[in-house]
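Working notes for the structure below.
The complex appears here minus one protein chain, its other protein chains still in place.
Chain lettering (A, B and C) follows the sequence in which the chains are written, and residue indices restart at 1 in each chain.
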Amino acid sequence: MTDRRNIDANRVVDHCRMMWRIRAFEENALRGLDEKIVLGAIHPTIGQEAIATGICANLNRDDVLLSTHRGHGHTLAKGANPEAMMRELFGKEGGNCGGKGGSMHIADFGVGMLGANGVVSANIVIAAGAGHAIKLKGEKKVVCCIFGDGAINRGPFLEGLNWAVVFNLPVLFVCEDNGFAATTRTKTMTGGDGPSARARSFGLQAKEIDGNDVMAVDETAREMIDAIRNGGGPRFLHAHTYRLTGHTGSDPATYRPKEEVEEKWKDDPIVRASALVDGQKDAIEKAKAEAYAEMSRAFDVAKAASFPSADLAFTDVQDAGDPRQGAY
Amino acid sequence: MTDRRNIDANRVVDHCRMMWRIRAFEENALRGLDEKIVLGAIHPTIGQEAIATGICANLNRDDVLLSTHRGHGHTLAKGANPEAMMRELFGKEGGNCGGKGGSMHIADFGVGMLGANGVVSANIVIAAGAGHAIKLKGEKKVVCCIFGDGAINRGPFLEGLNWAVVFNLPVLFVCEDNGFAATTRTKTMTGGDGPSARARSFGLQAKEIDGNDVMAVDETAREMIDAIRNGGGPRFLHAHTYRLTGHTGSDPATYRPKEEVEEKWKDDPIVRASALVDGQKDAIEKAKAEAYAEMSRAFDVAKAASFPSADLAFTDVQDAGDPRQGAY
Amino acid sequence: MAIMTYADAAKAGLAEEMRRDPHVWAVGEDLGRGGVFGQYGGMLAEFGPERISDAPISEACIMGAAVGAAMMGTRPVVEMRFSDFALCAIDELVNQAAKARYMFGGQARVPLVVREPIGMWRSSAAQHSQSLESWYTHIPGLVVVCPSSPADNKGLLKTAIRSDDPVVYMEHKGLWPVEGEVPEGDHLVPFGKANVLREGRDVTIVSWSAQVHLCMKAAEQLAKDGIEAEVIDLRTLWPWDKDRVLASVEKTGRLIVAQEAVSVSGFGAEIAATVSETLHGALKAPVKRLGAPRIPVSYAPPLEDKARVTADQIAAAATALVGR
Partner (left out) sequence: MAIMTYADAAKAGLAEEMRRDPHVWAVGEDLGRGGVFGQYGGMLAEFGPERISDAPISEACIMGAAVGAAMMGTRPVVEMRFSDFALCAIDELVNQAAKARYMFGGQARVPLVVREPIGMWRSSAAQHSQSLESWYTHIPGLVVVCPSSPADNKGLLKTAIRSDDPVVYMEHKGLWPVEGEVPEGDHLVPFGKANVLREGRDVTIVSWSAQVHLCMKAAEQLAKDGIEAEVIDLRTLWPWDKDRVLASVEKTGRLIVAQEAVSVSGFGAEIAATVSETLHGALKAPVKRLGAPRIPVSYAPPLEDKARVTADQIAAAATALVGR
């Protein structure tokens, strides 16, 4: 639990700003879903904003982030432009991926965000490889790989973590533990003592923290990222949180009692962070208002934008060969 | 280290008999390789006989065993007929798999030996499933799954062990740790504290033992198999041993110093077991002689046997469809 | 006959087989909650959590465990959620399930059914839209099933469950809500028997899975122009009903193979090559293959649509073949 006495009030306000931006982005994305202009599935990060925020505050622009299907928050926190993201969700021209990816493949290589991923756990081995390249090139960058608690039951979790240890790679692995894998309580499908215990058994230093305490995330991430950047090898951060929405934007999440969700709303990470700094109420309110204005603008611009031109379907496949050969 | 005072001398002799049978089988298989009548690669188990022997002594005929590419010893210890095995290695009629499998796919379903496997770690998830079927059918059988120390870096190790814990399945997982994965010292490629630590982190009870001490293997296996059979869920046995030959029958294993191998020959599990029971020297010598005679006979019979008839290539593919359709 | 959706028909088929044979069980992520598409909805209540079993996110272990459980005398039906995720379990399917019986010289049987929902849905993009049926037709030991209607989805699923071979069972995500008549009782559809959905003298159109419906639409358009297309739904790709296809092409002299999958090395190539070779002399026009370009599936509709083979394209190809 963060100690209020030595708190950096400006940093808290900055975190609140980022968390509100994520929250506002997600709410606008959900609005897009309602209006049927978000075209595929989206996986909201409402309630989980503190992890993206606390971690990315400690990453440089040229550090690298790999995310999951639930990647909007991470992407924003890494510095991506929300308008381009909203365009991508709406499948519009000017989306980060030109409309080819959508929510589950959101990426912004310009800010080191190397992609969400539609395959659970797949980002873990890719992250290990990104770290491998950094080491080979002698760079000082850090890779951060965020995944859910469901991902730790797939093989790439073991293979990627082992790899990072064996090659002593600069990778921070973050398990964003919201207690659920889709409609299933993850604990019922996970043997043993969970993510950190497993990570330790593979040789990583690991810490388990309250992921709804943004300052705790910030501090732990800072320590770990510093150690990693100084050649200390991979680290593992297990952050507890709760998904306040359904698994997807259209999941009513009837598999959990209303009371549980109501109780968890009291643990809203933004409310908690705000409570740390009484004197900053106005600054935080202002940041919130700006965040909603920004995301509502992003929504409007994206909504008004055009779909990409159909021939772009044939670009960026690969250099060799004609993708139209034999078609239709 | 086995305590010589309470030893069951007959059991030691039985173990020596089995270990000599395995040793003699392997030496004859290597002879077959020299004579070029073993057709594909073989992976000898010389030096590792105590694990197969100590474990299988505690399995019933209708218990189930899954093995690896290095599976001759396990298969013999589970009760398979060495003549049929030798025929299989020579690709002859009457081989356990009718010549379709060879060494890496040796299997004898009649004695519960559900197959060696050419893919490292693949047997682990299959074993979990075999245990699942036993549980679903309400049977009292136990599954034993043996794999090498190299296998613990592949994903199925995590997935299969986790599965067995989650469903509380009757599976004994055995890591036969000979220190090498092909030409590589496994430790250099393995993060953390190794097999047992990983297994514990997935929620299994685990024990690490001297796998060249046949009575220690026997005793630990008995305890674990009893617990498993009584519904105690999966267990993990990590047994240290050493591969006294090359990785394959034709590998000179120049990647390790001669002195190391010489030193390890002093730890020969058969010699060690024999030393436990001074009064049984003759019985053991007799068992040894019988073993060599038996395997030499198996060699001769298999050598003299015919190759299977070529049309059998088209049988046992699948019930549906014509496997010849469109061929040649 | 009852009217049922494609999803409900499969559910009815699975439930019947589970009632008939206590060794049939289903396993996959979130099955207890009914599955991603509701295709297991309500089954937990009847069969309990051991037989409608949730699984960890562990496709490799779901598939691998099914191999072991099948070898030990049960009949697992495994759910891969999206066929794309089955790519996390390919070793278990191709190197283990498909080969076990053969490698072990007939000692093993691996009676498992892998349900792999395929195809484009709504803006699901490159990792949730693939149709890789041709891959599995290339693998000895596997049966490949692609039902296009509720009746077939019941009858083929029941046959698949009773099969002693491993079956890759590919339901199309776009078909779940489609309704149709389903025969009452123990309705079984055999492997390797195509369904002639429409007879015609001018051109044969062969297809499978959701694409069949576009072929029927094309055939209706063609009929208005006086072109009578014979539409054949293969239903199963291995084995596939070569005799029925050849008989039809002998009659019509013209063949179109239409598939949703990428055209290059799609199963359409196998059919086209086989028919071209066998009926070379009888063909009035070259066999025409229609399939997707060699591009991943996009999210944005105009791009996604470029990966679709439309009814209009099928009709146009038929018109060109017939030479009107």
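In the analysis below, a residue touches a chain if its C-beta (ideal position, glycine included) is under 8 Å from a C-beta of that chain, and two chains touch if they have at least 3 such contacts.
Not measured: the values here are computed from a predicted model.
Shown chains touched by the undisplayed chain in the intact complex: A, B, C. Although one chain is not drawn, the whole complex shows that of C:Leu31, C:Leu132 or C:Val245 it is C:Leu132 that touches it. Among the residues A:Gly160, A:Pro234 or A:Pro269, only A:Gly160 touches the chain that is left out of the figure. Checked against the full complex, the candidates B:Ser121, B:Ser196 or B:Ser274 give a single residue touching the omitted chain, namely B:Ser121. Note on the undisplayed chain: of the listed residues A:Val119, A:Ala199 or A:Ala305, the one touching it is A:Val119. Contact residues of subunit A toward the unshown chain are 64, 66, 95-101, 105, 107-110, 114-115, 117-119, 122, 124-137, 143, 155-156, 159-160, 162-163, 166, 315-323, 325-326. Residue-level contact of subunit C with the missing chain is found at 84-85, 87-88, 90-91, 94-95, 98-99, 102-103, 125-127, 132, 134-135, 137-141, 238, 261-262, 264-270, 272-274, 276-278, 280, 283, 285-289, 293-296, 298.
On the side of subunit B, touch with the chain left out of the figure occurs at residues 39-41, 88, 91-92, 95, 97-102, 104-105, 117-121, 150-151, 153-155, 181-184, 188-190, 255, 307-314, 317, 321, 323-328.
Operating definition for what follows: only the chains that are shown with their structure count from here on.
A straight line joining the Cα centres of subunit A and subunit B is 45 Å long. Subunit A and subunit C have CA centres that are 36 Å apart. Annotation for subunit A: residues 153-155, 188-190 touch two or more other chains.
Shared interface positions of subunit C, defined as residues touching 2 or more other chains, are 55-56, 58, 60.
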